[in-house]
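Take a look at the following structure, please.
The complex appears here without one of its protein chains, the remainder shown in place.
Right, subunit A next:
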Amino acid sequence: MAISGMRGLSVFISDVRNCQNKEQERIRVDKELGHIRTRFKNEKGLTPYEKKKYVWKMLYIYMLGYDVDFGHMEAVSLISAPKYPEKQVGYIVTSCLLNENHDFLRLVINTVRNDIIGRNETFQCLALTMVGNIGGKEFSESLAPDVQKLLISSSCRPLVRKKAALCLLRLYRKNPDVVNIEGWSDRMAQLLDERDMGVLTSVMSLLVALVSNNAEAYWNCLPKCVRILERLARNQDIPPEYTYYGIPSPWLQVKTMRALQYYPTIEDPNTRRALFDVLQRILMGTDVVKNVNKNNASHAVLFEALALVMHLDAEKEMMSQCVALLGKFIAVREPNIRYLGLENMTRMLLVTDVQDIIKRHQAQIITSLKDPDVSIRRRALDLLYGMCDVTNAKDIVEELLQYLSTADFAMREELSLKAAILAEKFAPDLSWYVDVILQLIDKAGDFVSDDIWYRVVQFVTNNEDLQPYAAAKAREYLDKPALHETMVKVGAYLLGEYGHLLARRPGCSPKELFLIINEKLPTVSTSTIAILLSTYAKILMHSQPTDPELQEQIWAIFRKYESYIDVEIQQRAVEYFALSRKGAALTDVLAEMPKFPERQSALLRKAEDAEVDTAEQSAIKLRSQQQTSNALVVADPRPVNGSLPTNQQLVLVKMPSQNMEAHSSDQVVSVSTKENGTVSKDEPAPPTPSEDLLGDLLGPLAIEGPPAAAAAASTEQNPLAGLEAAPNSVGALALATLDDQANSVQPIFNIAERFHVLCLKDSGVLYEDPYVQIGVKAEWRAHHGRLVLFLGNKNTSPLVSVRAQILPPTHLKMELSLVPDTIPPRAQVQCPLEVVNLRASRDIAVLDFSYTFGTAVVNAKLRLPVVLNKFLQPISVSAEEFFPQWKSLSGPPLRLQEVVRGVKPMSLAEMANLFASLHLAVTPGLDTNPNNLVASTTFCSESTHAMLCLIRVETDPSDRTQLRITLASGDPSLTFELKELVKEYLINIPLTAPAPAPAPQAVQPQSPVTPQAFNDPGAMLAGLL
């Protein structure tokens, strides 16, 4: 048995094996290490044989898990030995003991190089092997050209060349610059003609790495890969020793298909056809056989072929064939195939059009969720998570909840997080969401992070309809005997806030609520006690008229906790006690919590973070990224006031907890902020009444772009004018179809009006008819915008064939997330829309929206309020900054001046308000003339970033219908577009509500000003002269 000729080594190994316990083993190993150390110290008497033996012993000891912190030098020095046996040991032990960063490796670079360029084939092999396994950056710099030479040399034997190919691969990974692309791609193509299969396999591995980094450069290798694949698949002229269980090198097949997946597409029709023939053959011709190795090998090829088909975007027929295959796989008994079936189905989710076919396998996938194998369960969970959407969310989430009670602990956290996310993303209604989360807390409280219950509180707080329901649910759960502490927290919080809404129900009087919550008090931790105290204070506040007995009980608790060890609790107890003696003032201080600002779900963020270090599929990641934005946005119609607070995005993750704390401590500590509760109870902004009946008039203008004369002028000034042709056609289309609204379903309210309101506001209703309501909420950050379209079904039956498509003008990049095909009854679907502004233009994006209700097909083309002024950010500028800038931007096209007539008469204050609503910051005092107005703003677009714009308006106190406007900015097209925009508003738009001044909401629509003057700037110019 012992082929090894080294007796000493064998003796040592059996000694170690004979050790009775770990302690004995350690003693034996230490003895040996000591021995080796002394022998190495006195190197003189060491024969090469002994040296070799000791180095092997070191490796063995190292493998047993002991630290070997000496002798590396001896191992490395063997590399320089002249004879093969020593050299071999030196190379192999070095590459096992050291990693690429070890300093000693530097010492042998020269020896290694000499071995590589030397004539001795066996030495070359040893050197290439070591460099291929542990070569680092330095090796790559000094050895790459030599290795390259070996690979393409015609005099080298295959055994050297295949090692050279893989060695070069390693060096390339360490430093991609070592392969000079020019010329090398031709070499690679030649190498792919290699007859020796070993060399070809290695070269293919190298090609995969090269192509993955730069597919274009190796375009010429593509047809060769296809030919190799054809040859393998047909088993044409493959040496028998390279067939594995009758399959022509499955590894080479897999590698070749892997390489093909890095090419974006295959354009050449012949190559493409040839490849699809091969793939078809693999897909159809793979059978399940008895021999497990043959089976594995053929399925390895099959799964790679599936991946390639997915990558190539094959015809739908082939895709369905793939899904059908996968459907078969996830039902088989063989665990490996089932695992891979699930995994690949998850990848398949990325392919459009097949999701529906995948959904048919839902039941089967759910069975896999109960598989004894955790690897398979994980895959099933991932797949369910990925395939979940509005249509099947209820089923899937309920399955997950059910599974939660039996799932093993390792998976519970992930499971509960995923269930919470899906519930939030796809909730058909909010009460269901509350149900799910409460169940989740009930079943797996330990695994429910705080973020999850914070989120449910946010939802309930921001949705008044939900409050009684949530409170009632919380009340039910509190009846349960053994309750998780998180449930106590969320229950107490909800009942404190909204318990009074249940007052009429049995068992829900303040006193009863108090008693049931108070039962939990002795068993909970400090953080929960704090919440319970707040709850008591709230209950006390809501029990009007005060029940003396209840009050006494609660006061007793407050007094008890006044001397509690935790300082936060102490403070709460003291303050609540003091406050509750104030009587009526308590109601103000402890009023309902204000609504939370809208924010992205912290859960989604968390999920994304978590995915970084779990074995998630990239498909899932991508999908979750795409869908992130589908998360319910807390519906919080706040009055518009320019831009939203900017700090929200930055503190996304930590917000919830901080916020909660902040709010509760606000209440406790500061009586000065006692308006907090009352003031910030935002009333939903009433739909702004019809300010502008002129909307219709403005409509065409806004879409058609600059009128003829102005357009002519702009062709000289505006280098981008030519580009505007395209959006104009879109605009015309939109305009034409606006009239088509006169089909059976009539919009409620005028679409144009709604559009104009939204041009100055960031949220409101864009469109409404008897069946559907489309709301918009927008956030703007520099040149980015994020709109959420709320598609609400107003009926009790679903809306089907819902389509929404954006027709963006050229200056906007818009991306609408998936719009579900069906909107369930009484449900609201939210579709985020990302906008990037490329440059200044007043062209308008159009939403082409259609749906079917019953037999009625409704189609509406809606202008989206993504207008120039949304990308403005007001900025005030001081005199010393303003004037030099103004001076430097002199004369057209950077500075334009125009006299405008037919202006709607307004006072300067009104005009300042109008400017403010357009995001232009009026700076008083810059102009000495009190009849003039100076404003400044920054315009954000991708091309210009933040560009400063300066505006000056000179009015004539004797005739308020005319004025002179001067605009300056660093971009001619921006100057022009902004001037036109301001002009439009001055002429047409009456002053509207969003002005900060408490202007009456219902401003009377002004009588239309002469449309002639407005439509024909030429005439106006003439009048001016």
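The criterion applied here is as follows: a residue touches a chain if its C-beta (ideal position, glycine included) is under 8 Å from a C-beta of that chain, and two chains touch if they have at least 3 such contacts; residues count from 1.
Criterion: contacts and distances are computed from a predicted model.
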item	value
Protein name as given in UniProt for the chain not displayed, "Two-component response regulator", "Spermatogenesis-defective protein 39 homolog", "Adaptor AP-1 19 kDa protein" or "Histidine-containing phosphotransfer protein"	"Adaptor AP-1 19 kDa protein"
Listed residues A:T201, A:T944 or A:T975, member touching the removed chain	A:T201
Touch criterion as defined above, residue of A:G285, A:G507 or A:P884 at the omitted chain	A:P884
Residue among A:N21, A:T265, A:T855 or A:N929 that touches the chain left out of view	A:N929
Touch list for subunit A against the chain that is not drawn	1-5, 10, 13-14, 17, 47-49, 56, 59-60, 63-65, 67, 83-85, 88-89, 92, 96, 99-101, 122, 128-129, 132-134, 136, 159, 162-163, 166-167, 169-170, 172-174, 197-198, 201-202, 205, 208-209, 212-213, 239, 241-242, 244, 249-252, 254, 258, 293, 296-297, 299-300, 303-304, 335-336, 338-340, 372-373, 375-376, 378, 612-618, 621-622, 625, 643, 646, 649-650, 781-782, 784, 873-881, 883-888, 921, 927-929, 938, 940, 945-946, 948, 952, 954
